[in-house]
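Worksheet for the structure shown next.
Only one protein chain is missing from this complex, and each of the others stays in its spot.
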């Protein structure tokens, strides 16, 4: 038991393999759960406050009546990290996942032994799981592929609320997995035909020294996205603006990249197989990555490549972190 | 242990309170689970074949690579019923819930003690949980309320696939819970402004002796809906057609009703507080209910009212089966 | 007769109770009338020039061939005020309503005794009628409710033209009157899901010291809105920008308020029952109100509360100025 | 006084030139009035029951709380006709206009001498006013012109409710008045690009012996339309169906026509200047007109042409009944 | 010269390699050309009248002022065939292409030696060019792939007019050429998410013995489509209806197929890699093909396979008839 990571559930710690949700929970009935996923740099949580604020906005938006304050939530997160850190490898990072669901639907409240009310879960697992296969992408870059699946507009299902009703993201990933070639990641258009986001990452492009990212409408407003916009870009003296972007704009851009909590920044070097700029990690993307790394004291590319080396080969082929092993 | 209902999970039976899904399952990551919920009449499953066919269509659409055949699935369902029936009250009915999820995302496959691959769950609980509070609605009827939340069109998130990414249904329910008065159930418009469906039920109206239901586009094609269209209506010699319906049509209809597996048919007697027809259970709705009951050997209204009497009062106030006990 | 207010109609003055429009007028056939409504502060008309310019833009847009110049119109307004002022209480303000309709449809020109050609009406009534019930809202704030009724986009019916085809505003008000609770005012989304406007007021929110209001597309470009944007905000040294706003943005805002000619500014303290900021009149909203008041020499809150006290109770319950006494 | 037509207003009769609505009435504030316009054949009202049923549906939809029953309304209509008939020429027909408005907004209830509550008006004027200029159109046919102004979809402003918020109809008429040539009438597309309706008439086309009219969605469901569909077509043994129609369909149709209460049926012989069929009154259109005339004992074409002869020339140039005399 | 096929251009015959259009022609400026492409069976033109009627509808819709009558056009077609037939192999079929362009834009009318006015071209080439590579598809079937490129709705660019502004069809083909696997043909959704058509073929599905094809809105109304609907289906006693179809419907269909003039009918055995029915040429599709062949005296599958054998291998790899040899 000592060897197994512990997961916080409603004030108690359970072993990771027992960290489960009742089949009668609203999370499993309606995808009715909001969440956050963080990472550390050198074991220091990054932008935890931003994650917590977004989480509490999500909770408010979907009307889950929790009683835990943001402060308490933060304390439980640190407690979870403290419990699990001894089980982490020295060079690993803590990836925290916080789930908040509404709990049992009232009609199921007679199920024996399951309490009513919201469920709060805090898990803590090694970042290397997520990023192990991504090292080569810093060189090759990603080929962003626009699937026929469109982003759902915010007025129908609010993506700014980080929620678990995301079947359409999976459908996009499955669609893109049918494309020929490698390193294809889905990049969704919204119903107006504007670039929205990846299925777990935000999109940026660079044109004439300006950093441009989609308007914050039909997307998750990512914590990494905010960091690039409000801290890294000013630090580099580069303007960073929000604007409606179309395929044509990306095709004629100088550089492009995805941001996401686990990998920070990954270059996008082509879109629908049309080369973007030089077709390689561009200079501004590189400076953003370098500066980020300096700010947090971690060489991001080196770290992810190292995770890849030590990772068991079985899971290494995944081009996207959201893939499945499918039997044909 | 003997006293607790058992849930089938991937070939094994576990006690209901242990019927859970790992927090790393795709079902909890993406709402990536398809499902069915059935009921029995006099303990005989109703239209199980229809449910199974829809389930396998859902599985195919979302590309979950299961190996269990439809035939095997059916056998496991009956096995589950057999195990649990001794724990059911004599007058109760079996409500079966079948869940199929894709399983662990590949990146989480290092989690100790959780197997990769799709997860199949079959639960069996008393129908009375769902319908206990509905008895009075056969008299009062439901006031259908159109919330600002619209149905998501099928090209963005396919409602014909019975899936668990349904946060927007909950959002509609929450919105409608803010309306004044009682017996308000959400009735969603699609983005074109046509009546789509309730958040767990199909909608019908009656006009000049014709039974009319929305085109099967932005809705779940319900098993009860199909039964009304293809069996009950012909049996009564009444035409039943699919057509785009608008609020104006409903307001000027003679009768209206919802269909749903647990309650079969419930009258809708007003819409946005505008009375429909006589404002009472209408004669054609009544004949449909009666004929259904005769066909299956159960007086549907009587049964549901009886369930209400025996149910513990705590859960009885719920106007909709999808409500929560919310702390204010 | 001396005791009755006079209304200017096509160059003549008639007693208010005779200020009427023929049933054959295009205004009553097609909602084919444009208008303005102003107010005074200490009996000085406020921003009359802005109102007149918008009126003449409306007239041009709908192609009403009037011959009266803007200058003449202004003179008639002042003449109307002069005639009526003796009948106003000392502390009251002049609310001017200017209507311009196209007049009789050509086919009705045989109606005896009704002249062809555009009709210009200038009425002058006490502001207290409109605002008497609003005093408490400065404390409680308004709960903005998003109805299913959407704003009509400008390409279909131009809201920037202040016209009388506004049945949909009324439908929104009626829908919101069915919500539980008090102080509910309608706030319309446009068909793209962006916040548009109230049914007689513009919407603003405050976030991180910035004042934000919807893009001037599917809304009336209010005179008070313009005053806040172009005069008050600069006066307070606060940036004020136009931007697409969504429900999520409002929910996470620090403050929000409506602007409208009669009441100037009213705080919006929740939206769809989700609290905004502190849930009270916010500090920036307060400063805007105070500065406005100082600029015009009237304590706006005090004045409206006083109007409420002196107003006959019969009309005081109206939560919105656009309500009706409905018989149930 | 004896020489002037009388208008019923809330139970009293007033001379036509005094039949007016207060400028504070909701009808003039919001276009908040519903209405019907009928006609007689040989002084017998045609399909009055259909008009009344639609009127009461409109009243219900917009929530005007009237107390007058449909039966009483009918009696008042006949009373109005009886009063006015002596003033009608022998060969004229009674065109009845019924208006129902919500009345004073509550805030205006202090206006002296104007009662609160709904206003019901019944006017009765000679049909010749409306149709006098239409005689030649039975030969020339109408050129239907599609303006850039689109019909407003029913979910935003319900055209099935015969209401007075119709500025967009006028805007379409004005736009079409800028087209070169004569006999141009507006024919609106809805936002989906389907033919909707004229600005006061329904559209039909004939193809291969089948009569086709737009789906009853973004249109007024006209009484004449219903008569063609449910009585005339069966009488002639011709199928008549509702279907989405596009410009291409109309251009390749055999015949086309408008229906409207005053003129019954008028041929549409071209669309956007592209000839339809033979470019003349088609045989099926002719049979419909003839049969209608036989059913009601009036030769419709002859009657309208005769009205044109006796009408004062001043109003004869109007290509559409909804035109204005504009001063340039 | 005798050895080269001749092309009819404005009344004269020129050798095929000289059959060209001036770079100043409106066809090359705006894609402003309408056209038809036919085929023969045993050298008898098939449904030529249908093609001509559609052509003249297209000409009328785009307002090209030609003087040639439909009868004359037909004669020129037969004259063209007569001239070229001696150059055709015995077993080949005549594929006629008729182009009608508006001719020189007026501003280019000074170009020396190019006449103003519409240009009419009639070419005649061997059908084998088009179908040589398609033989194997009768066995394997086509995998219909839905690209992100949507069909343009008819209100923006009328696909029922067979015109040459079809860049978006090519873009769809290019997109689909990036899919892994073989036999992928594009199947476009329209902006509403309904199946529209292929990029040169109409789509049908079979479900429960019913033949279903998309509503004739955002598609070309194909001559083969009409033949299947109005002649073959009745001949087989099978109902054939037009209906909005979605991806879900196709996935759960029993059979599916494309129709197109050159190949008549080709089975679609999967969609987005999801198997349809048995995954093979279905029994009803087979009967349609057989009956068609019997009606015209040609075994369609045998003929196309034979064309494939005799065709030079260079062009055989093309999965779609609209592919290009691209240099990478």
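Worth a mention:
The first chain written gets the first letter, and so on, giving A, B, C, D and E; residue counts start at 1 in each chain.
Simple rule for what comes next: a contact is a pair of C-beta atoms (placed from the backbone, for glycine too) under 8 Å apart; a residue touches a chain by one contact, two chains touch by 3 or more.
Note that this is a predicted model, so its numbers are computed, not measured.
The chain not shown here makes contact, within the complete complex, with A, C, D, E. Contact with the chain not shown here comes from a single listed residue; of E:109, E:278 or E:294, that residue is E:109.
When you scan E:27, E:96, E:186 or E:265 for touch with the missing chain, the hit is E:27.
Of E:88, E:125 or E:138, it is E:125 that touches the chain left out of the display. In the full complex, the hidden chain is touched by chain A at residues 189, 192-193, 244, 246-248, 251-252, 274. Counting the whole complex, the residues of chain C in touch with the unshown chain are 57, 60-61, 63, 153-156, 158, 160-161, 215, 217.
Interface residues of chain E facing the missing partner chain: 4, 7, 16-17, 19-24, 26-33, 62-63, 65, 67, 97, 99, 102-103, 105-114, 116-117, 121, 123, 125, 129-130, 132, 149-150, 152, 155-157, 163-171, 174, 191, 312, 314-315, 318, 321-328.
Methods note: only the chains that are shown with their structure count from here on.
In this assembly, C is the chain whose CA centroid lies farthest from the centroid of chain E. We define each chain's centre as the mean of its Cα atoms; on that basis chain A and chain C are separated by 46 Å. Centre to centre, using the average C-alpha position, chain C and chain D are separated by 33 Å.
For the pair chain A and chain D, the distance between C-alpha centroids works out to 59 Å.
Contact with two or more other chains is made by residues 63, 155-156, 189 of chain B. Every pair of chains that touch is listed here: A-B, A-C, A-E, B-C, B-D, B-E, C-D, D-E.
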